[in-house]
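First the structure, in the form of structure tokens, and then the observations on it.
For this depiction, one protein chain was excluded, whereas all remaining protein chains were kept in their positions.
Naming follows writing order (A, B and C), and every chain is counted from residue 1.
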Amino acid sequence: MFNKLNEKCGVFGVFGHLEAARLAYLGLYALQHRGQESAGIVTSDGRRMYSYLGMGLVADIFNRDNLDKLPGYLAIGHNRYSTTGLSYLKNVQPLLIKYAKGQLAIAHNGNLINTDMLREQLEKEGSIFQSTSDTEVILHLIAKANGIPLEDAIIKSLRQIKGAYSLLLSTPDTMIAVRDPYGVRPLCLGKLGEAYVIASETCALDLINAKYIRDIEPGELLIINEKGLKSIKFATQNKSAMCIFEFIYFSRPDSYIFGRNVHMIRREYGKQLALETKIKADLVIPVPDSANSAAVGYAEQSGIPFETGLIRNHYIGRTFIEPDQQIRDFGAKIKYNPVREVLKNKKVIVIDDSIVRGTTSKKLVKMLYEAGARQVHLCISSPPIIGPCFYGIDTPTKKELIASSHTVKQIKEYLGVESLHYLSREGLLKATKIASAKFCCACFNDEYPIK
Amino acid sequence: MFNKLNEKCGVFGVFGHLEAARLAYLGLYALQHRGQESAGIVTSDGRRMYSYLGMGLVADIFNRDNLDKLPGYLAIGHNRYSTTGLSYLKNVQPLLIKYAKGQLAIAHNGNLINTDMLREQLEKEGSIFQSTSDTEVILHLIAKANGIPLEDAIIKSLRQIKGAYSLLLSTPDTMIAVRDPYGVRPLCLGKLGEAYVIASETCALDLINAKYIRDIEPGELLIINEKGLKSIKFATQNKSAMCIFEFIYFSRPDSYIFGRNVHMIRREYGKQLALETKIKADLVIPVPDSANSAAVGYAEQSGIPFETGLIRNHYIGRTFIEPDQQIRDFGAKIKYNPVREVLKNKKVIVIDDSIVRGTTSKKLVKMLYEAGARQVHLCISSPPIIGPCFYGIDTPTKKELIASSHTVKQIKEYLGVESLHYLSREGLLKATKIASAKFCCACFNDEYPIK
Amino acid sequence: MFNKLNEKCGVFGVFGHLEAARLAYLGLYALQHRGQESAGIVTSDGRRMYSYLGMGLVADIFNRDNLDKLPGYLAIGHNRYSTTGLSYLKNVQPLLIKYAKGQLAIAHNGNLINTDMLREQLEKEGSIFQSTSDTEVILHLIAKANGIPLEDAIIKSLRQIKGAYSLLLSTPDTMIAVRDPYGVRPLCLGKLGEAYVIASETCALDLINAKYIRDIEPGELLIINEKGLKSIKFATQNKSAMCIFEFIYFSRPDSYIFGRNVHMIRREYGKQLALETKIKADLVIPVPDSANSAAVGYAEQSGIPFETGLIRNHYIGRTFIEPDQQIRDFGAKIKYNPVREVLKNKKVIVIDDSIVRGTTSKKLVKMLYEAGARQVHLCISSPPIIGPCFYGIDTPTKKELIASSHTVKQIKEYLGVESLHYLSREGLLKATKIASAKFCCACFNDEYPIK
Partner (left out) sequence: MFNKLNEKCGVFGVFGHLEAARLAYLGLYALQHRGQESAGIVTSDGRRMYSYLGMGLVADIFNRDNLDKLPGYLAIGHNRYSTTGLSYLKNVQPLLIKYAKGQLAIAHNGNLINTDMLREQLEKEGSIFQSTSDTEVILHLIAKANGIPLEDAIIKSLRQIKGAYSLLLSTPDTMIAVRDPYGVRPLCLGKLGEAYVIASETCALDLINAKYIRDIEPGELLIINEKGLKSIKFATQNKSAMCIFEFIYFSRPDSYIFGRNVHMIRREYGKQLALETKIKADLVIPVPDSANSAAVGYAEQSGIPFETGLIRNHYIGRTFIEPDQQIRDFGAKIKYNPVREVLKNKKVIVIDDSIVRGTTSKKLVKMLYEAGARQVHLCISSPPIIGPCFYGIDTPTKKELIASSHTVKQIKEYLGVESLHYLSREGLLKATKIASAKFCCACFNDEYPIK
């Protein structure tokens, strides 16, 4: 249960469609799981650019009126995930600015690791910052790269930044998609009639009936305008470092990420986990919805029946008021309720995608025992998280990660489960069926591919 | 896929707790699946009553500020489902009025069938109506029954109304729960410390850690005040007529309704359906989330693997803007996306809870074929709906019900499926394991228990 | 400075114009000074009635969208003044209900004095009340008067109520204007092309270019529908009791009330006040804007120059946050600032319309002295208020009225003025130039015309 701190951004763009803003609205809606804090759309009619940003869910921010005020055939959009403390309107993307060459907008999924240094340097040279987001640094670098064509200015800027970035940029007449040389975050290209579409995940293409063409490649800059597509390889990289957590937790099961269907990968994780653990139990239940796929795989492989042991409440809304002191110990109850009839006197294998701090898992286990489970075996469809992520997965510090300072046995005792099993690192990579060297697994092995 | 027209109301009440309003908030949140159009809470501090109502989701309507303005130890709350055209604030419940005996509030789950007549009669005698809801009629009847104690006035009024009603009433110092003589809609009693709790479903008791005591019985009036509980049987009824659709679709799987766990019942429906159909297929997939339980049962009984073939988007928000003409044929796509990798070249059994008009099912089937399914077999975990519901399940008219005018074979052809199977009526009742005479199955057999 | 507790309601109606809702919007805007708490408009297209109500100013409540949802050729509207504690949406008018004869709406300016009794009686007979307003009683009485034509039902109801009422009623096809037998509050008839217009004050006719026809007479019921006008005298009254405070404070100076221009009347009050007081001073200044007219008259008569000694801030907005303890003694400063250069070392005559509690006047006087005035003479353009108003001028209780328990000399000392003068009762009536018997002056002489 990789928690909400780790939810990722979603980006979506369309070039060459008369209803660009509405397609962006739909695309962002399909990518809502990547960020629920805020969303924005910037459009262009070829001459002027328009922007509308807001806090909350896509379907709550946009309405007919504000979509009608976003004319044009080009649109880029962004869903932002919740970060600590800095959730104000100035940080909502896409950022739209005016600089020497005119208007420029940017939407960014990822996290840069050398912005402090770059920001300091830029400020020394007189740049001023409106937001606290890394993304603004990219705009300043582009603006500084003066006297050269935009294309070159962008490439020059990209060569200065380090970290994870899947970007969408827009000028009044051109949309540009960029994926960092390591390909940490996904980004794909699709086509809808004559229009080109860019999205973080293929599920956004599906919703608008766009056809998937290909992934934007690591180190690729794709320029889309009236002349068509122009691809530039701005970096050559021996070693990609795709985030393994896109498979484990971030992406939607119906999406194809890094060329593979997420559900099928998770299903394999579940099967592999079953191979690695020889538990005798009555039932396999997922923590819904993120562990559903792995639980199906586990059940299939183990022959132990798949069941629904927890019901998830999806109506959490914008701001749920936690009850006061007299009404206590809510923990995971706001989100999950056990199906007692299923659990009563049963030996239960619970599948979850990951454990971060362990506090929520502990409450969930307690809930299952109180609901009558005789034994709770917790099986995690990924290895222990021992290192924080620096490329955008806003994980807690190392200290807060329970697996960085505790053995599996200690965690088992803390959680109070009958047994605790993690998918092995080898099992994870084997099940993924992509060369292991292509992934960043820093959170599992402390080896950070980007220095 | 019994659609949103059929979503039901939820009622929740608490007597004797210092945080009555917050408990009602939590209870309504747990019952959110029974109505998403509007919600309200009325509280009392023993002398004066307070009210807050709003449009939308419970978690969006209420906040610390307005909950703080609902003091008292008694609270009743209501979630309203979406009806056609009359969704304005005056219809939001609980209704709170002032009449000869002081303040009186009411929250109603169900539908009355003789209100036109009663309303006409009341208007003839000079009553004026503020809302278009049936529920206001009950208040008028109580107000008219003057010169007798409230208890008697309520009973006198209940004897005049016909239809389905699970009610919560509140005066400044008393909470009253009522279930109609047929017991059409569920209503249960729980206890939280010294406080009494009433809820449409037990899942609301679970969230606040209240203990389930018993169901309010058909024809029972339960008075709760400082003196404790007082139960009055205001009607004797030989034949109960519990709504079978509470099992099939309305209630949450973790709830116990009419004494039975909903998930287990649905699982039985799935098993029974598997027994009745002998389909050779590669996969069983549910239309999530309402058919999840039945699909688990079907898979178990048939031995055909359970899979996740459709992903549901839960972020629909308050008002989703449908795309304009150029972006067409959305149909079920806003809600569901297929997992192509799962479906590709597969013979798929799709489990759904019901078919109303057939239009959404048709789009869903098309979506599955387009995603690559070789065969789509549609199995419905309930019998064909041939009659509209008059007791609150705002079904379309008979004409609009596809099964009222088409044979299964015709529907199969309309939907374009390889095969179409409904759970038999006998199978349904057998799987339910409650004497069939106790249910209203009018939607399946056109026999309306309440004249 | 008769304060905001005394602000009055405004009513406005139009029959026979295709833009009825927009005209009502304009009319209510022109009558905004009579009530700023809330406003509403009910329209009819001849068959169905539509309603939109809100809290705040007319120009903030209504917009293109909600005005567009108020179709029809008939509209009635209402501005509500601020009362103590009961400012919630259910009390916003016009009230719109459904009863035996169909839909009925009402907008009421005034106050009834026998509603407690009537309400009790109605409740005994089973009526239920949604609001705490007097006005709802009228609807119940009409609804009770069954079996007779609406016209007769209204008359029968009016004969039961006592107090002040200028009413607008609307059915789907008819607008009805009513003025109580004493004519306490104003109400006039105008014409705009073929359309009929009803308004509390003529300034609302001016804004929409409607022509003033005549006042609705005391005891008159005017029925306006497709057949034209029909006037019924439902009460004969020897003695009218028009509220003298409409002249002194409530109405807009540009309006004609009871056949006379308000500004000219107030100017006469100022002149009469100058005749009655023989003060030697350098300047005459009004408390703006309510005493502007009287100050002009006083200056003219006395020959002492008129000056602007206080500037009024009109931007108070919906909710002004009073500063906390550290920033003290704001008093009248939020509203008024002295022009020191004008006041410095001057003997100043300050004209105000009335004194209620005296607290604000005291602060104002202090402000003027601090601004450098050598002498402050306070001249009030009405007599001392010794009795509360029961007909809608939500005055404080008798005890709170400073003049009910203090002599003029005591008040002078309390306020700290050089001299204090009230317009004499004889002077008031003489200056009004209407037979004194036609007015209710209960607040000045404790003689209440309506028992």
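Structural remarks
Note that in this section a residue touches a chain if its C-beta (ideal position, glycine included) is under 8 Å from a C-beta of that chain, and two chains touch if they have at least 3 such contacts.
All of these numbers come straight from a predicted model, not from anything done at the bench.
Within the whole complex, touches from the chain that is not shown fall on A, C. When the whole complex is considered, the residue among A:S127, A:T171 or A:N225 that touches the unshown chain is A:S127. Remark: the omitted chain is touched by one listed residue; of C:A105, C:C203 or C:A431 this is C:C203. Although one chain is not drawn, the whole complex shows that of C:R119, C:R185 or C:R252 it is C:R252 that touches it. Among C:V342, C:C389 or C:C441, only C:V342 touches the chain left out of the display. Although one chain is not displayed, chain A still touches it through residues 89, 97-100, 104, 120, 123-130, 132, 139-140, 143-146.
What chain C contributes to its contact with the hidden chain is residues 18-19, 22-23, 25-26, 29-30, 32-33, 36, 57-60, 62-64, 67, 203, 206-209, 252-254, 256, 261, 263-264, 292-293, 296, 299-300, 305-308, 311, 313-321, 323-324, 326-327, 329, 333-334, 337-342.
The criterion applied here is as follows: only the chains that are shown with their structure count from here on.
The chain with its C-alpha centre at the largest distance from the centre of chain C is A. Closest to the middle of the protein, by Cα centroid, lies chain B. In this assembly, the C-alpha centroid of chain B lies 50 Å from the C-alpha centroid of chain C.
Chain A has no residue in contact with two or more other chains.
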